[in-house]
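With one protein chain withheld, the remaining protein chains of the complex are depicted in position.
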Amino acid sequence: MHRITKITGYVAIILVVLSFNFFLPRLMPGDPLSFLTGAPGMDMPIVLDEETRAKLLTYYGLDKPLSQQFYDYMLGILHGDLGWSIYHNAPVSDILIGALKWTLLLVGTSTALYMVLGILLGAISAWNRGGKSDVGLLVSLLSIGSFPPFFLGMLFIILFSVKLNLFPAFGAQTPFMGYSSLLEEASDILYHLFLPATTLVISHIGGVYLLMRNSMLNVIGEDYILTARAKGMAEWYIMRKHAMKNALLPITTMIALRTGFMIGGTILVETVFAYPGVGRLLFDAVTYRDYPLLQGAFLIITLVIIAANFVADMVYVQLDPRLRHD
Amino acid sequence: DEKVVKFAGDLPGGDWGYPSPFGFYPRGPGYIRMSFGFDTLTWKDQNGTVIPWLADSWEMSDDGKTWTFHLHEGVKWHDGEPFTAKDVQFTFDYIKKHKTSFKWFQTLGYIDHVDIVDDHTVVIHLTEPFAPFLVDIAGNVPIIPEHIWKDVSDPVKFVGDKAVIGTGPFKLLKYNKEQGYYEWEANEEYFKGKPLVDKLISLSVNDPALALTTGDIDETSFWGRRAKAVSAFENKSGFGTRWGPSYWVLKVIFNCERYPTNLTAFRKAIAYGINRTELVELVVHGYGIPANTGLIHPDVTEWYNPDLPDYEHNVTKAIEILNALNFTDTDGDGIMEYPEGGDLEFNLITLDKFSREAELIKSQLAAVGIKINVKVMDMSTVDGILKEGNFFMVISGHGGIANPNILEKPDWPGGTCKNETYTALFKEQRETMDYKARKELVFKLQESIAENLPVYTLYHPKMCCVYRPEKLDTWFFTKGGVGIGIPIEMNKLVFIGEEEVRPAPSLAPAASASPGTTSAPTPIPTPTPEPEQPGFDVIFAITGLLAVAYLVLRRKNR
Amino acid sequence: MTTLLEITSLKTWFPTRDGIVKAVNAVDLKIEEKEKLGLIGETGSGKSILGMSIIRLFHSSAKINIEGKIVYKGKDLLRLSEEEIRKIRGKEIAMILQNPATSLNPVLKVGDQIAEAIQLHQRLAKRAASEKAVEMLEAVKIPAPDKMANKYPHEFSGGMKERAMIAMALACDPSLIIADEPTKGLDVTIKMQVVKLLREVTKQRSMLFITHDLGVAAEVCDNIAVMYAGELVEYAKTEDIFKNPLHPYTQGFLNSLPERGLKPIRGMSPSLINLPDGCRFHPRCDYATGICKTRHPEMAEIGNGHFVRCLLYDRS
Amino acid sequence: MIEVKDLRKYFSSGILKKQYIKAVDGVSFQIERGETLGLVGESGCGKTTVGKLLLRLIEPTSGKISFDGIDLLQLKKKELRKVRPRMQMIFQDPEASLNPGMKVGDSIAEPLKLQGGLNKREIKNKVSELIETVGLNPEHVNRYPYQLSGGQNQRVVLARVLALNPDFIVADEPTSSLDVSVQAQILNLIRDLKRELHLTLLFISHDLEVVRHMSDRIAVMYHGKIVEIGNAKDIFNDARHPYTNTLISPASIVDIKTTSDYHGVSGCVFYPGCPFAAEICSKKEPEMVEIGSGHWVACYYIS
Partner (left out) sequence: MTEIKDLNRFWNAYKESRLGLIGLAILLFFVTLAVFAPYIAPYDPHEMFKPMEHPGSDHLLGTNDIGQDILSELIYGARVSLFIAFFVSVVSGIIGTAFGLLSGYFEMFGFFLMRIVDAFLAIPRLPLIIVIAAFMRPSIWNLIFIFIILGWPITTRIIRSEVLSLRTRNYVEAARMVGAPDTYILMKHILPNVFPLLVVRLIIEASHVIIAESSLSFLGLGDPTAKSWGMILHYAFVYPTIFISDLWMWWMLPAGLCITFTILSLTFIGYALEELVNPRLRGMTRI
């Protein structure tokens, strides 16, 4: 029951987002041809006569009435065709996949890291509440979590790239290194991933830590923890087996939401580290009014968010037996 | 040992599109990357002289409508196929047919048809005489292989190994769109000789200065205010620097259809009110020059009109003009009122990147009594606003000012300033094949701009490339810009070794864009790219003084 | 009969911001083998804390001071290390907590919750422990125990949860069970079933039975101790308590039951931070005399195992 | 005073596939003026729901409630607001019945203020009067609920309920969260007040002993239905329904099968757990039959 409402909800949201990002750019000043024909502040002025302009509009299907465009766009999406990027001059899906793989790598690794670390530290902190380790963790994690990600990224570049020269300051790979083995390639990618991922981990870990800690504190007061203790179970066992599982319940959804939001939110880190990714792509798409790409990027980001929610729901159901048989 | 040179541009992002003639993004760096793989009939050397390239020589008919090109023999496409006149004919036919697909299509309308005389001779027929033909068409249109493109119906969507087969000095090895990486290898068989480097790599970096110090790149260039970075390399061993002009101008576009900016006198008052020297000093830290009020860059000596008024900063004069127009400050609040009443106050629209300039102009005009509200918007929005004509003043900039063609619409990308005599003058210029006569007309055009002020130009930034000489030492800026005027140190001659390809003087049938005449204009002496080092202290002292003066003035106004 | 557990002058105090909460204040108590001892008293009198003090089982947030002696089979439980007391918990002394609805972990299968203790204390393999857990569920009369072992607490009814709690307590065959209000919140009918079951399964064991419900206490216990404001005020055989309550508090307590006429004790229960001087009950006592205000009475045997802490009976 | 006919309340859940919880499923009874009706039954059988329905705090699915001749369910919102002060409810948990952010004096004064007609002085006097009636000290007026004990809070609730001189009060397990001795205090108080103020009472509890002491008549509820209703004496001395019997002497009946799935049962609601169940019990719902004066039972075994 619950699930059907959810799914209708998702579909509705996707529809809203689709129409939103179809109509919004078209209602705003500027058109996608402006960059093709030279826009303010660009280096090469290109004067466009009416005839060429009309031809270009036809070429990109922008001369049709809005309703027709919308219909085509929806139809295209149903066929899995996201259109042709005007600025990048390539299929939107190819561009998106190219960028998404980096974003997912970045978001994936950092999410996995900050989640595991945040949850563990939160649990440990709550378990020793009031103790030295708790206070230390709380203050330090709240503090480092207060750094805006882009600022942290810049500091990292200065420290690790400029001063210590330990990690590369930009890019996702050493350009055209010609890897001799898969291992070499992987390590090069990880090498480049380190700073951006660390930035993301640090700027997100505080939130998860705090959520987990609060949730854990709630759980620790529960009677079943006492029961477990009454059975003579060891403390660490109780924490792991009895407390953490329960404490995770209320925070799965929050974590999923965060993960979803990170997909688009990595743009800051992508900008600082010149890391190829969806955020940057979206930013350019907005700048150049590249309607098809903008639509595609937004759709993908929304889909990822919805997928993250969906996964969270599934995980939630898996974690909470009370929901399993509905 | 392989010689690899890595470079990154100054503009953000490294992806300039697929380097095929139909895939590159329509901005300078995109065309340049494409030009590594594809050649044109003519090309420009460091001095801006038109030199033979795929064509060894050419002749123009007297009416200026027919051009005969004698092609270089033995040129081969990257795939080994021979290059012939048929390819040239095919190229022009194909590009004309797919006019919207080739991004720089503006001039294609002049081509009527192309005839083949023999394997190595083609005749290009124009619809009307076109003075800048040698640069804007012959030196711009990349020649593509017929055997590959003849079956391609949508060139924009044609990518892959075949799409980048040209005759150029480099073959594209890899292109990574999302990371903005390009890799080329030298074309060993290149008809102008083997390039100096074996591999050329173009990257996208977050901070070029940093990448240069860390050794991630061997060359980059800085522009305008960012040229400040050069000071970090100027006396550093292992780095070389080379200064050049950027054929770029920042200008105020006026709305000539809206009161009060439709009044020429009013525009002049604003021109007097703006202190361009201060702009150059403060905003670009001296890495620029006050602009030619007639748009054309002063370095382009063959077209630049040096005798134009430059509206030197003069607040009194500005106020006088305004008073004469019945704008006066009646209520003593430091802001003038319209003759009809109401504060003289309007918006100045600009892009994020020019917000510092806008702020400065705002304060300068405040001294005159004009209240400016700065509105910063994104590129496409400003474009929309300019097209709608919904503005008073816009600050915007563009390149291409080495080429008289730019004078066609001085207020581009705006469109409110229409002047029939000016348009006629421009058309006449374009069809005048005689260099001197044309030059005169171009001078007149510039005068008209400087007099009527549809736009008021602000400054031309300087450019500097910083490089590691041990990798490559041949970088230069091309006078008048590469191709149709791209101000960049990446003329492909740089990679070939200038001397080898510099034409013997006798071979040069025509210099620059002065076609058809045997009397070549005296070659312009090569301006040694002098590393200009403005005395910082002086500048800063002046700046400080100016700032103080300005503040004192402002306080007074309050 | 031998003594299984002997508590001497146990004090469990909670230092808090507002003062020290003297939840258990010098309690002496003995539990014999196979004895079922009832502990009654009003809310907040320290019954649960007394029970929990025995195995030092507290919510980890609490700050606690425990003093006294709790000798179980010759060992003083208060002197044991945390590791050692853990070996006692569940194995030797099991506790059934107050509220079955919240005392079972909602995300673990009931069978596993029973089995984990077995696995730990009896060093059985997982499989064997699970089988044993099913046996335990069967012993507490849960229908289809093998199926129910694989279910989660929310799939159990209230009565079944309480049975599961009992099964959990019995799992390692402890000598002493501390049952803290095992029937609270249960419906009358189910309550009686649970009581019956408890009686059955503790035939061979000792039990400390903490309750509010006098009817239930009467059913289950051999002896009853009455607690007031952190102290024991009366201790006697069950029948004696009901037939012949001596302490005014016990009398008042019994009289406020509906079936005995709903006659309330006047006044309010004292704060455990500022205990009244003298007899703790004197402000509410109808028989209080001047001396009650100053003299703190001692527990004294009135006869035949009937102890009371009241100056009325003080022969000295 | 109160007449309830075939009252039903189904809670639904789910949007596409509705699931109903039949919290109250066809309940009928009357309460005479000045009478106390006790309502007993196991937890979750719908007692509270009946109480709330009587006051129209929740809307019934169907049925009829008349209060002093007024058809409650026909009333518009405004009219209802006028009738409401005459009927009040005391809830199980005294702490939850008071706004934690309001001083208890304000809580007691609130109904008076809302009712209008009194000035500040009069309200203040009335409040102190009420405080005294329920046996609190005047100093308690300025305290917050957390500063009072459970029993004291329940007195505050009582005072608040009495503020409007109601005719009819639903007392929903008013003492189940209290200690026995406090319970006795409150129950005595309610009984005394009832006598003094001639209140009509619906007294809900799962504790039979308590109900016995408070009520004139008793209704026994099981899974949303009333299975037996009669005078307190009759119910205790002459209980007929098997379920009532299990309540009165729980030890006598062992191991009634507990089943959670009683909603699907088409016959007698008690059938799955009844030791005397016959075939017919599973097929058809038994009717209420009067077996003595005012003593009604719904059971085939009896009739």
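First chain written, first letter: the chains are A, B, C and D, and each begins at residue 1.
We take it that contacts are C-beta pairs under 8 Å (C-beta built on N, C-alpha and C of every residue); 3 or more make two chains touch, one makes a residue touch a chain.
It should be emphasised that the depicted structure is a prediction, and the values quoted were computed from it without experimental measurement.
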From D:36, D:49 or D:88, residue that would touch the chain that is not displayed: D:88
Touch with the omitted chain, as defined above, among A:77, A:117 or A:162: A:162
Touch criterion as defined above, residue of D:3, D:110, D:207 or D:285 at the omitted chain: D:110
In subunit D, positions touching the absent partner: 52, 55, 57, 81-82, 84-85, 87-89, 91, 93, 96-101, 107, 110-111, 114-115, 144, 146, 157, 160, 163-164
Subunit B residues touching the omitted chain (full complex): 207-210, 213, 222, 225-229, 231-232, 282-283, 285, 352-353, 355-356, 358-360, 363, 374-378, 381, 540-541, 543-544, 547, 550-551
Where the unshown chain meets subunit A, residue by residue: 9-10, 12-13, 16-17, 20-21, 24-25, 28-29, 129-130, 134-135, 138-139, 142-143, 145-151, 154-155, 157-158, 161-162, 169, 206, 210, 214, 217-218, 221, 257, 260-261, 263-265, 267-268, 271, 279, 282-283, 286-287, 294, 297-298, 301-302, 305-306, 309
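Methods note: only the chains that are shown with their structure count from here on.
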Centre-of-Cα separation between subunit D and subunit A, whole angstrom: 54
Chain centre separation (subunit B, subunit D; CA means) in Å: 88
Contacts with two or more other chains, residues of subunit D listed in rising order: none
Contacts with 2+ other chains: residues of subunit A: none
Subunit C - residues contacting subunit A, complex: 55, 57-61, 86-91, 94-95, 97-99, 102-109, 113, 116-117, 120-121, 152, 154, 165, 168
Complex interface listing, subunit D residues touching subunit C: 42-43, 149, 151-152, 179-185, 187-188, 206-210, 212-213, 246-247, 250-251, 253-256, 258, 260
Parts of subunit C lying in touch with subunit D, wherever the complex brings them together: 42-43, 141, 157-160, 185, 187-193, 196, 212, 219, 252-253, 255-259, 262-265, 268-269
